[in-house]
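One protein chain is absent from this view; the other protein chains keep their places.
Moving on to chain A:
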Amino acid sequence: MVERQSPLEPEFHVGSHGNFEHGVEIILTETRPGSIVQLAAWPGEEKKLISGIRTVTGLALPDGAGGGLSDGVKSVFGFAPGKFTVADEAEGLAAAFARVVTPAIGTVTDLSHGRTAIRIAGPKAEWVLAKFFAIDFALPAFPVGAGRSTTHHDVFAQIQRTSADQFDIYVFRSFARSFWKALCHASEEVGYEVQ
């Protein structure tokens, strides 16, 4: 496989930035999954698709809109009715799903090169994200594993909460650098570290 270049690279500066004299309250990084795919079930085929996700990833999706989970290597969450985003540290997820998700069940779209995954973690992660998105980031409203589809200005974003104070944000690769810069600026006042 071809080595993938990060779109963030010219603006990706490892180290501590902003107002970090009193401690770093935000960690920003790029998770660089090997695979990102979107799956969509035809109406009525949702259960078969969810069982296909379990076959390929070993992850059993919880019920409900936006439900999801992550085992630290593979992640899955619903982002729309009958539609799911799956990410894996390894490459090859699209090929694996193409064998399981037959044309009668739904569709598989390989977005590994089309999305950039940015991780924001730390005690102020909710607080920084609340500056960007008009959704409720509090833990009871946005549980660990769950996914949300929303928009920052016109930059579409899918957000998965991967721990109590950690979120993975999937944005279009072509908007990723601009979004990353905005995220860095928004994190300045609490002090952030790029890893």
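Following the convention adopted for this analysis, contacts are C-beta pairs under 8 Å (C-beta built on N, C-alpha and C of every residue); 3 or more make two chains touch, one makes a residue touch a chain; residues count from 1.
To be clear about the criterion, contacts and distances are computed from a predicted model.
Not every chain of the complex appears here, and the one that does not is recorded in UniProt as "Sarcosine oxidase subunit delta", selected from "Sarcosine oxidase subunit delta", "Tryptophan synthase alpha chain", "Acyl carrier protein" or "Branched-chain amino acid ABC transporter permease". Note that of A:G23, A:G58 or A:P81, the residue touching the chain absent from this view is A:P81. From the options A:A65, A:L139 or A:A164, the residue with contact to the unseen chain in the full assembly is A:A65.
The chain not shown here is touched by just one of A:S6, A:T109 or A:T150, and that residue is A:T150.
Annotation: of A:I27, A:V100, A:I135 or A:A182, A:I135 touches the absent chain (contact as defined above). Think of the hidden chain as still there; on chain A it touches residues 43, 65-66, 79-81, 83, 134-136, 148-151, 154, 156.
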